[in-house]
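Left out: one protein chain. Kept in place: all the others.
Presenting chain A:
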Amino acid sequence: MARSTRSTSSGAPSSARAPPSPDSSPVRPSQPSSDGTEGRRRSLHRSTPGSRRRSRSSGPASSGYSSPLDLGTPASSQFTRGTPSYQRNDFSIPSSGRRRAQPATPSSYSEGRPSSEADMEGAPPTLVWGTNISVQDVNQAVQRFLRNYREKPTDQEGKYIQLLEQVMEMEEDSLNVNARNILEYDEDLYVKMVRYPLEVLAIFDIVLMDMAVRLRPLWEKHIQVRIFNLKDTVNMRDLNPSDIEKMVSVKGMIIRCSSIIPEIKESFFRCLVCGYSPPPSGVDRGQVEEPTRCGRPECAALNSMALIHNRCRFADKQIVRLQETPDAIPEGETPHTVSLLMHDRLVDAAKPGDRVEITGVFRAMSVRVGPTQRTLKSLFKTYIDCLHLKKSDKGRLQAEDPLERDIQSDNYASFHEGDISPLEQEEQIQKLKALSKLPDIYERLTRSLAPSIWELEDIKKGLLCQLFGGTAKKLKSGASFRGDMNVLMVGDPGTSKSQLLQYVHKLAPRGIYTSGRGSSAVGLTAYVTKDPETGETVLESGALVLSDRGICCIDEFDKMSDNARSMLHEVMEQQTVSVAKSGIIATLNARTSVLACANPSGSRYNPRMSVIDNIQLPPTLLSRFDLIYLVLDKPDEQTDRRLARHLVALHYENPEVQSQQSLDLPTLTAYVTYARQHIHPKLSDEAAEDLISGYVAMRRKGNFPGSSKKVITATPRQLESLIRISEALARIRYSDVVERCDAAEALRLLEVALQQSATDHSTGTIDMDLITTGVSASERTRRASLVMAVRNLISEKMQAGGSTMRLMQLLEELRKESSSELSLQDLRTALTSLASEGVISFQGDGIRRL
């Protein structure tokens, strides 16, 4: 039979295993003398290459379960099995079995085993697998590493000794080992581990058990090593045959998970005639060997053995498909996928849609056309035996606050590996930091933002500030100030506003793009629905809630219904959304920046109307925008010329040459991400001074000497905006301090924006009043003086309770007196306000003094 040939052929490797076993013998002082079954099982395991390490690891593992089971009589063991107190112990068995299960999978297709494995045959006993690696050496190296590795030389105890204690404390069953620690401590060991993962990991497990038992002599649970954070992550499409049986690390997105597959690990039979049960036997090559006759000599009934499912041992297994993430796919290609085999704890650790980084062993197995046929399909199925899984979401700007994540979680607990900056990331951070040191980084970033969009430099700078954001502050009193900036762009059609919006949306964390036209109030905020099946009331998040800690891009802001817009008031200042429907009153976080763009009311900007009239948005909402840009198509030959040059160049020159100086999208994203996570600038005293003086100057502006009218140029909201902008500017430089230059630039940006958005067309000065109330201060004084003039005129010409005066008559009189233009409409407005004061009564065309 095939079995016998195999066991002879692998005789050599099994003896190669021999040296370490005395090493592990002190581990199991209470090990029952191997009865026949145990020995037989092992010899069976030894028959396949992969089982070599199984036979090793089964040593300590079996000490966990074999003592109660193998020593007990069948009846008693059956009893104890059923009691809950054995449940946990039971549970540990599959996990120890996992180590064995792992090689079992490929070994069942061992015909297709790659040559690297095959070369091991016939190796001299002291060395392993046809290489010059000695088992003892590796064993010692692992011991040295686990015992002595310290993160800082000052640490009292080795890192992994501490972690092991923690794991034992928590009764966990695996210990995560950072591969970079191994690399740092013993590069040779790292290389061996990556090249011969199965063998080295087995040694790791043994050493670990050894240590565990030394820490607590009664410890019997098996602890596995889970390696993570390899030096190099392989691109899925770069995996090739030379990676087979190597340890690899792959990033991707999970697209499908199979249901959990219980895999039989140990079969338990009972004779239907006499009730005799042989000790449970292992499963070889995925096949259960069914005894044909009862093992008890007295019975020896033929075909009487039945499998007792409840007493067999099963392990969880799951097949998961991993697909490349969009950023890893070269242009014009479809994404690659790879199958993962998950075991035990890793089962269901991730769900479809998760972005993960997995570490595992790349495997290939051959496929036979039919069980009886000699021809092989000559094809291999490939998959990765997963050792470790780390969820990540690096595609977009990371929206999460780094402090909110549990940094400590990485070395034990479940499979959320924290970010102890891997070397590769470290490299990138260094690169980013180097970038931030460039003197022209601000300009460079501006150029990189939507490079195809011509000009609009200052707007891009504003958007850049919005991307970086200010720092949110929370006072002890409970008051909090938002760090998110809101930007509004108003402008003529065809000025690439939408393109800018799209670009920011692509770049932004949790970017949500919505059009004001389509979104109802509920679409933008939260929506209450009744679940048709259960009748439960469900809150469906709308765009704003979905973009919590992100940027909500709203196109066609002007087309939005008033109802939806009114929701924005709360969002933009308090950063929450309140929903009061169907009896539910909920306040949801919406810590979002709003980037909106709108067309002027008459679709084209009318310079003769005030900005407010052009924008047609309620002033209360407008004042909540930090920066309001008017993207106007001003007839300016200089800009036209630049536009022309830009377009001609676009059509006739190699566009690549132009964009040399800018950052590509991933770099830009990484740059912003890092800044948002790690840079929290504080205002320096000088910068604060500058901001204050700038703010005071802004307020003072328009305060002409000799003119009694006082134009309010800025409001406290603008001071807040200034602080936010200058903080964002400091972030752009990766600076922890807001310097004077940031303050100056912030003032300039605000001024640029304001100059456009709040130019009073009658005075030409910056006029915040235009934004906050909708009427300019000069307009207001003009109206006030008109009211005064009318009041004077009326008190002069008319007696209280006397005859009425015609409206036109009054207009004539006023025009005689005042030099400025006066319209009937203005007069009516003035009269209405007088009437409300109770000075006159004003009906139809007649005015009567009261």
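Everything below uses one rule, namely that a contact is a pair of C-beta atoms (placed from the backbone, for glycine too) under 8 Å apart; a residue touches a chain by one contact, two chains touch by 3 or more; residues count from 1.
Everything below uses one rule, namely that contacts and distances are computed from a predicted model.
Among the names given as "SCO1 protein", "ubiquitinyl hydrolase 1", "Phenylalanine--tRNA ligase beta subunit" or "Mini-chromosome maintenance complex-binding protein", UniProt records the absent chain under the name "Mini-chromosome maintenance complex-binding protein". In the complete complex, the residue from A:T154, A:N240, A:N310 or A:Q825 that touches the missing chain is A:N240. The residue from A:R147, A:R216, A:H309 or A:K381 that touches the chain not shown here is A:K381. Which of A:D640, A:E689, A:D736 or A:D845 touches the hidden chain is settled by the complete complex: it is A:D640.
Check A:I255, A:A300 or A:L793 against the missing chain and you find that the one touching it is A:I255. Within chain A, the residues in touch with the undisplayed chain are 105, 110-115, 118-119, 121, 237, 239-242, 244, 253, 255-256, 258, 261, 286, 319, 321, 323, 325-326, 329, 331-339, 352-353, 364, 366-367, 369-370, 374-383, 451-452, 454, 494, 496, 499, 502-503, 633, 635, 637, 640-641, 643-645, 647-648, 650-652, 654-655, 659.
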